[in-house]
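Of the protein chains in this complex, all but one are displayed in their positions.
Note that the chains are named A, B and C in the order they appear, and that numbering of residues resets to 1 at the start of each chain.
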Amino acid sequence: MIINHPLLGPRDAQEFVYLGDANLIDRPDPSSSTALDDFHDYLYLRDNPAGSHRELWFHEQGDRSWLVVTRDTTTHEITHVELASEYAKRQGRDR
Amino acid sequence: MSGINRLDGGQIDRNNVLTFSFDGKRYSGFGGDTLVSALLANNVRLMGRSFKYHRPRGVFTAGSEEPNALVELRSGARREPNSRATVAELYEGLTAQSQNRFPSLRFDALAFNDTLASFLSSGFYYKTFMWPVAFWEKVYEPFIRRAAGLGRLSGEEDPDTYDKGFLHCDLLIVGAGPSGLAAALTAGRAGAEVILAEEDFALGGRLLAESGILTDRLASDWIEEVTAELVALPNVRLMTRTTVFGQYDHGIFGAVERVSDHIPEPQPNKPRQILWRIYSKRALLNAGATERPIPFENNDRPGIMLAGAMRAYANRWAVTAARNVVVFTNNDDGHRTARDLSEKGVDVAAVVDCRHNAPTSADFEVIEGAEVIGSRGRLGLKAVKMRFKDGSEREIACGALGVAGGWNPNVHLTCHKRGRPEWNGDISAFIPVKSEDSALRVAGAAAGIFSTHGALQSGAQGAIDALNDLGISARFPALPEAEDAPVNIAPFWYVKGGTGRAWLDLQNDVTIKDINLAHQEGFRSVEHVKRYTTLGMATDQGKTANIGALAVLADIEGKSIPEVGTTIFRPPYTPVSIGTFAGRSRGKEFRPYRLTPSHKWAAEQDAVFVEVGNWLRAQWFPLKGETHWRQSVDREVIAVRKSVGICDVTTLGKIDVQGADAAEFLNHIYCNGFAKLPVGKTRYGLILREDGMAMDDGTAARLAEDHFVITTTTANAVSAFRHMEFCRQCLWPGLDVQLISTTEAWAQFSVAGPNARKLMQKIVDTDHDITNEGFPYMACGEITICGGLRARLFRISFSGELAYEIAVPTRYGDALIRRLIEAGKEFDVVPYGTEALGVLRIEKGHAAGNELNGQSTAAMLGMGRMVSQKKDSIGRVLAGRPYLQRVDDYRLIGLLPVNLDSVILAGAHLMNVGMESCAANDQGWVTSAAYSPHIGSSIALAFLKKGDQRHGDVIRIVNPLSDGDIEAKVTSPHFIDPEGERLRV
Amino acid sequence: MRYSALKVLMEGLRGNTGWKPVWRDPDPQPEYDYIIVGGGGHGLATAHYLAKIYKRSRIAVLEKGWIGSGNVGRNTTIIRSNYLLDGNEPLYEFSLKLWEGLEQDLNYNAMVSQRGILNLCHSDGQRDAFRRRGNAMILNGADAELLDQDQVREMVPFLDFKNARFPIKGGLLQRRGGTVRHDAVAWGYARSADSHGVDILQNCEVTGFKIEKGLVKGVETSRGYIGAKKVGVAVAGSSSRVMAMAGLRLPIESHVLQAFVSEGLKPLIPGVITFGAGHFYISQSDKGGLVFGGDIDGYNSYAQRGNLPVVEDVLEGGMALMPMIGRARLLRMWGGLMDMSMDGSPFIDHTPIEGLYFNGGWCYGGFKATPASGYVFAHLLATDMPHETATALRLDRFRSGAMIDEKGAGAQPNLH
């Protein structure tokens, strides 16, 4: 596969390490009263769609940036790639 | 003179006579021959035996789709079983043997199976061999295994090497027949980066196999002309002997280039083959088509072959399988074979055409509305039996039969991404579907365009369309005039009636009867039929067989072929040598080595090295006279405890953590607190996974308010860094923190033992105070040594002794170890390896890989209280789950054998005294064990249920693998200096 | 119809005209007591044991395509019970015992061949872990032997002992491990289930569940609505897709695992061998093909096909372990769809929806577990109690923290 890195252009997927569902960015609030359940759902449950999937790839043999890649799990077609840090900031994680 | 079946003409070099041997008999052929063409020239028709019935077989095709003529090519360690003789280029001294026969090709004992055929029908083995129970492994299966299989591997290491590489192009053109050449010409002239890959050793495809299909010039002239132009174009890469075997995601194709298979052995330092991963923006498939047979009774005799192959042998290689031939056809193409052969002086006894409107010929008899219904000649065809339209029968003597059942486009590559071909009634064949991302287009016969004119035109147009996607404009080139005959075919899939066997899959011996039987037994889906009968599972993946089986199924079910369905092809297009995929990553080069800064010095000391991940580390340093590793290790351990030892600990992961928020960041990473760690101090830290289990441990040294250097275990260096980057970029992107690995940049040595300080004081520059007061336990700092070399000093200890870790730029590591050993002479300093390191840490009760195996909680490791509840760190929340907090969980303990002579083995399990040894009574297991020269016995660390409350108890250590069962006392995991006084002196 | 050597002989003499369909092709009934979703090995085995052992009736197996079209027909055919943890080992050992009696139980020769499985170790740490595992196996009633380097060399002299990057230090051997003809497992269970009255409904895709007040009533299918008292889902690979129709999210990801077969060769490799310093395992089929595989591609996928990097990784391992296979040719590569669970272990449990039961999350363990999986799933469906060998395989185990993590890799499916 080839991942179109937002800064470096098309890169071989071999340079990346796959983590999984991009929802892993949305780490729950540990101080919440429902934290235990929230963390269980966050860490263990997956939509695992047959189709468009937002997922995390780490450019380990590249610039070491984490990317959020939107990829179809039935065709492997990649429709969108962005820096995970940008995505995370949009989710308000830098606050 | 080579061969009584040699004809005039052909693209062979008659001045280049090559001698070769088959089954020990010597023959000669010409340059440009394949093994098969040369054998046919020498009147050899019998070339192999079938898989199941061991039927005598001859060549069936003229290409890589060959099911029959499989041989063991070459000899010794270079022997290659199942080599398709149809594509084996002849070279001087080539040796080949027939395979899957015993004792000889002409007489094969296992041909006995053939007489039992009716008992060996499809799937018979599922129905028997069940009694007596024990007989399967002992009697039935060994026999079946010996009878099965095809060729033999040598059993020796492959002596050749293989390369791998990457290529990039705008347009990959697969196949260099008329459409491929036209495409290459078009794209090449447009200036695009083009790769033209051809599995054959010559360019031209069917142009080489036909005569007179270009009407305004000789095909050979045009090929020459085009080749010359393409060679001259710097943007075009011509790759012959290169098979594009698979299509993968995003325009990536796998190809194998056979660099040295046409010579006896590779040149020195050169590979036998190269695996190319071709990264293409667009690709065009011009893989041509494969002819299909018309099965009839005993249609598998040596001498019976595809008509197109018969024609190819005559035109390209100037050979015929026999001097008198018959052609059996359902379309005009068969007549072309008859015409070409009779023009070359071969006696065409008859053309049997099942159509009623067959074209006539002045040169040979055409019998229309007729069928071939049988054959004679066990080891070589003697005659075929045919049936006229009025039902009367006649036998025609002939040495070869060409069968023309029409052509199937080679759609294989279009299926590799799970694309399903669709039926085209005009040519009665499956043609490719357009790939959804248009990354792969198809042209020429592969697209079902069978005329030469159509192939040329569609090839050029395909290139223009593909380049158009890329914004490259290409112009339609001037192309030769060529025959443009329409496909004139009357679908006729197999000869009906008859009681004998008609073969569909020649290699796996699948007959029409087998398909009927499978269907009768309820195997109706195409996939079921394939799997039950093994149809299409042979080395040719059923290239000449599958369509016939579909036709049989269609007739049984009264459906059309597309209604019955199709089967898609998997990579590779043709089988690829396993060595090719491995490339140079073999033997010692399987993975790169990582060498420590003291490696050269350690090698000079005759150190014994051990693989730790990709690292090579000194395991121990044997002295003269030491005959057993234990002597060396014990000596090293004792020396550390008594005086001082030095160990290269460079392999530990080192990560530089800087930034205004570095401390807060580490507070998230480690379960214990770091915010308040003073500058100049080091602290042990435990990293949990988010699921609350221990991930890794190490130390963090605070060199400045905004600067930490942390260590990870050797094994987790990479994954821990990845994890920290995830936390930095994805979870806390607002923190001002920067990470970089410095593992490689620093050579780090542990100097441990009561005399460690004395030794260090000899190399640390005097303006640095490293007394216990000036540089206490867990201190860290940046210093200089040996008169000005910048270094880092950490007062940390893995051994439990007074110890320092000293780090210098890696290039000075070699000099430093030599200096330390020199300076340490007065203290009898010893270098110690990973074994002694292990003993020392077990004596001290430090957890390592065997304890930190991803299945341990902080509590199990005795660090439950370290998990700070005052802050948010990774893993804190889920570590609070009931099962991770249960009181009867395992706890790390020490074990001391009751009988000091008994040996404890890591991996043994723990049982209570007097209880039966079984899973239900399992109390835990030994994680690490060693002989402790300090204690004078075997000692161990273990996880024991409620172990923290059972110090002093006696427990059994059982090792059922070797019937071990000894008693041991449960102790604290700290065998030496539990109070940690030695660390602080 | 009973199969036997005599029957084969008689039919041979009669031109094989008397063989009957191995299973019927019935029309769906309006309602069944038990519906098994998924006509793979596990689903068919479940139906077989439900009917034969638990004497239940009115059972149907619903298969969206042709039976055995999933992983039972795509795997590398290995059977073994060499697991470490008490949550797993009893189930796989139970499975191995069922394999050992399978032909007689089914009257169908699935070619269960116990030629042994050898896991190689290349470091002291690996050997310690193997000793812990081997002992755990024996304590759970399985067989295991720990071999040193010489014993390994004697058993498989063709491995690379002289030039290895990661020298072989020993191995964990389970002699009762081996291989089975995978398709025959599906066909054998189908034939037996059918003979016990189970309706096997092919081309019958489940498109939805009918659930009222938290109680399952039946399933919508491509062949119409079918009512059911109890529904058991065994569709590993597609578990998330199917269970989503019942509104459930699972601790599962779907990944692709590639497998490979070489051209047929004369006997070369006795049993199953797994490389401990890379991703590679291999055996040789009765037909002579080398059957091998390695690790999953590592990304979520439903495509049933993989990519080249993993192919190369696997074959680099192969060449490192046995450089004699360099001139053997790779004939075919394909991909199977894995239910990768969050701790690498499966689930056999009821769901929050009454009457709906789930069997999945098998990672690569599915094929070897087929008989036991079917047996214990049948037990659960019939008795509503977990079978004694499957008490730990609960869907909600991550809430309590009772993971069954053989590899210690944590909640990351592609590491299991």
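Keep in mind that, in the parts below, a residue touches a chain if its C-beta (ideal position, glycine included) is under 8 Å from a C-beta of that chain, and two chains touch if they have at least 3 such contacts.
To be clear about the criterion, contacts and distances are computed from a predicted model.
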item	value
Options "Peptide/nickel transport system ATP-binding protein", "NAD(P)H-quinone oxidoreductase chain 4", "Sarcosine oxidase subunit gamma" or "Urea ABC transporter permease subunit UrtB": UniProt name of the undisplayed chain	"Sarcosine oxidase subunit gamma"
Partners of the unshown chain among those that are drawn	A, B
Residue of B:279, B:388, B:629 or B:883 in touch with the missing chain, whole complex considered	B:279
Option from B:197, B:816, B:836 or B:911 whose C-beta touches the chain left out	B:816
Options B:785, B:806, B:893 or B:983, residue touching the unrepresented chain	B:785
Candidate in contact with the missing chain, chosen from B:658, B:834 or B:938	B:658
Contact residue for the chain not shown (choose from B:143, B:166 or B:476)	B:166
Missing-partner contacts on subunit A, residue numbers	7-9, 12, 14-15, 60-65, 83, 85
Touch residues of subunit B, complete complex, unshown partner	163-168, 193, 269-271, 274, 277, 279, 584-585, 589, 591-596, 599-600, 614-615, 650, 656, 658-660, 706-707, 736, 738, 740-747, 784-790, 808-816, 819
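Going forward, only the chains that are shown with their structure count from here on.
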item	value
Euclidean distance of C-alpha centroids - subunit B vs subunit C, Å	22
Chain centre separation (subunit A, subunit C; CA means) in Å	30
Shared-contact residues (touching 2 or more other chains) in subunit C	303, 307, 399, 411
Multi-chain contact sites of subunit B, meaning residues that touch two or more partners	248-249, 252, 417, 690-691, 878, 881
Of all residues in subunit A, those that touch subunit C in their complex	1, 13-14, 18-21, 37, 40-41, 43-50, 53, 55, 71, 73-76
Subunit A contact footprint on subunit B (complex, rising order)	248-252, 279, 417, 436-437, 690-691, 718, 722, 725-726, 729-734, 872, 876-878, 880-881
Parts of subunit B lying in touch with subunit C, wherever the complex brings them together	51, 78-82, 116, 118-119, 121, 124-131, 133, 136-137, 141, 144-146, 148-158, 160, 162, 164, 246, 248-249, 252, 254, 275, 277, 416-418, 513, 517, 520-525, 527-528, 531-532, 534, 537-539, 541, 570-572, 575-579, 581-583, 585-591, 610-612, 689-693, 695, 849-850, 853-855, 878, 881-884, 905-909, 917-919, 922, 925-928, 958-962
